[in-house]
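With one protein chain removed, the remaining protein chains of the complex are shown where they sit.
Each chain carries a letter (A and B) given by its place in the written order, and its residues are counted from 1.
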Amino acid sequence: MSIISIRQVSFRYPKQDAPALSNVSLDIFPGELLALIGGDRAGKTTLCHMLNGLIPNLIRGELAGEIIIDGKPSSSYPQGGISRIVGLSLQDPESQLFTATVEEEVAFGPENLSIPPEEIDRRVTWALEVMGIENLRKKSPSALSGGQKQRLAIASVLSMLPKVIVLDEPLGMLDPRGRRDLIEILSRLAKEKGISVVISESRIDEFIEICDRVAIMHNGSLISSGSPSDAIASSDTLKTYGIEPPRLQILSELMISENLISQKQSFLGERRANEVLKSLIDREKGGVV
Amino acid sequence: MNPPPIADLTDVSFTYEDGTRALDGVSLRIKSGERIGLIGENGAGKSTLCKHLNGLFHPAKGKVLIDGEDVAKSKASHLARTVGYLFQNPDHQIFKSTVYDEVAFGPKNIGLRDNEVADRVERYLELTGLSDLAKSPPLMLSFGLRRMVTIASVLSMEQRLIILDEPTAWLDYGQAVLAKEAIRGRLASGAAMILVTHDLQLVAEMADRVVIMSGGRVVADGDAKKILSDPDILMKYGLDPPPLTKLANELLSEEAASEIFAVADFINAVKKKKWKASK
Partner (left out) sequence: MSLMDMYVHRDTPIHRLDPRVKIILAVFLTIFCFFLSNILLLFGLFLLLQLLILSTGVSIKRYSSSLWLVGRFALIFVILWPFFDKTGETVLLDLSIYKVTLESLLRSLSLALRILVMASGWFLLLYSTTQSRLVRGLVKLGMPYDLGLSLSIALRYIPHFIETMDMIKDAQVSRGYEVDSGGPWRRVRNFIPVLIPTFVFALRTSEGISASLVSRGYGASPVRTYHRDIRVRHTDAALITLIVVSVPSAIILDLMNLISI
């Protein structure tokens, strides 16, 4: 059973000619890590805002179709109600950190939900530990690095114990180390804690091997969704959707066309590439002997 | 006869008001037309260094010469004729009501004649794929397009040194291809470039010299291919080698791995069976 179900949804912002989303259907399942990939104007941010009810409850426009969150239409929830089910971290971490200490930031959500103080304290500690920033507890959010801010933004929705967390382009401001660390944490969140994680990004390279499913968007439409190898047809199709193809996919395609590896051995990410090429080397070396 | 370097930094140090030492004795000479990839972790001092090159910061210690002229004696608005700076956030500069006027702002500021301004604006709108949007309000465009507007804004000033902070971030594939082409056009006419980015693949494509910064110092400076194919030095400074480099170093002989920059190189090495010796 899906936690969020979007059925044939179209949406147009006020005073805009083109719809931001047209006829999109997507389900989010428990404990999965879904990568929402698309270029500029693909509709990723609009979809993210829809997944936690900001559209239509806060941001209004012309909406058609059904958005079902945990069994109920998203429009039937009272203000702030969806936050118990879906946590959203916005593109800009700065505008979602508005308190004086890290601890207060993470406590803010549960306080709004009227959770007893002892329970809030347990949740704050848990969320900070999961995100690996327990040591920053008493710091001021404005003194943190970009990567730490991003993790804090996520911790502050995790403390509401949502079933799904949605991250709108979380990697943008981070350096490689920050990206690596965050991706690893998100992958653990899905696999160990059973929380569904939706990551919207314009590139796929970095989590191609940790995500369970990829959904590709272009110009407000959902082009395909499925396992990474199913959803990502070829590097050329990715390019037409404005997505930079993974470097190793290009290598894989060329090796196939040169008959160095078979179609079945195609790879997208590092781990699989290593496997395939090592078996190739072993075979070659075995051949020599 | 050697022309003077476009930028010459000698022993530059800089400390922020809060006491953070951002630059610590940096010396760097950038020749006319050179293409530099400036890399390093966040907080390594890259932005602080760049802000010294166009006079936004003046060194607390040391000297910065731009085209032979001491930056400390010049105003940033004047240096803008020689040094261009593309910042990351387009919303920190867009303020005109049309894309055309936005791009014309810089060329007008540096005192170009009207027909020259018009010529530049049209040329760079074309190169960045924005011609059809010339009359649109830039603030209503998507984030990627707003970034394209700022790229056109900087390039249209045609300075001899351009500093580009993450020029392809938040662009989609098609936009990135256009942006890179437009930048290459400027480089082809002799402009020097400092490319600040975390995207080492982009550095491999665009730069011929790489400078690594860490803790306010220049810790490595040399041939781009040599540095980018050395995972050890990259990892040491918190940088992620491009996937192809990593794969090459896992599988291919050391000699072959040091020559892998493009997918085609990798294929050739595989064909020639330049494998890493088994342990």
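Everything that follows uses one rule, which is that a contact is a pair of C-beta atoms (placed from the backbone, for glycine too) under 8 Å apart; a residue touches a chain by one contact, two chains touch by 3 or more.
What you see is a predicted model; the values in this text were computed from it and never measured.
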Subject >> Hidden-chain contact residue, picked from the options A:Gln16, A:Asn112, A:Ser227 or A:Ser262 >> reply: A:Asn112
Original post:
In the complete assembly, which of B:Asp11, B:Asp91 or B:Glu116 touches the absent chain?
Top reply: B:Asp91
**OP:** Taking the full complex into account, find the residue in A:Ile6, A:Leu21, A:Val124 or A:Ile195 that is in contact with the omitted chain.
**Re:** A:Val124
Original post:
So which bits of chain A touch the chain we can't see?
Top reply: 49, 52, 54, 57-59, 78-81, 83-84, 87-88, 90, 92, 94-96, 98-101, 103-104, 107-117, 120-121, 124, 138, 142, 156-157, 160
Original post:
For chain B, which residues lie in contact with the unshown chain of the complex?
Top reply: 51, 54, 56, 75-78, 80-81, 83-85, 87, 89, 91-95, 105-106, 109-110, 139, 153-154, 157
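One rule holds in what follows: only the chains that are shown with their structure count from here on.
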**OP:** Please report how many Å separate the Cα centroid of chain A from that of chain B, as a whole number.
**Re:** 29
Original post:
Quick one: in the complex, what on chain A touches chain B?
Top reply: 38-42, 145-147, 172, 174-180, 202, 205, 238-239, 241-248, 250-251, 254-255, 258, 260, 270, 273-274, 277-278, 280-281, 284-285
Original post:
Which chain B residues qualify as touching chain A in the complex?
Top reply: 41-43, 142-145, 169-176, 198, 201, 238-240, 242-244, 246-247, 250-251, 263-264, 266-267, 270-271, 273, 275, 278
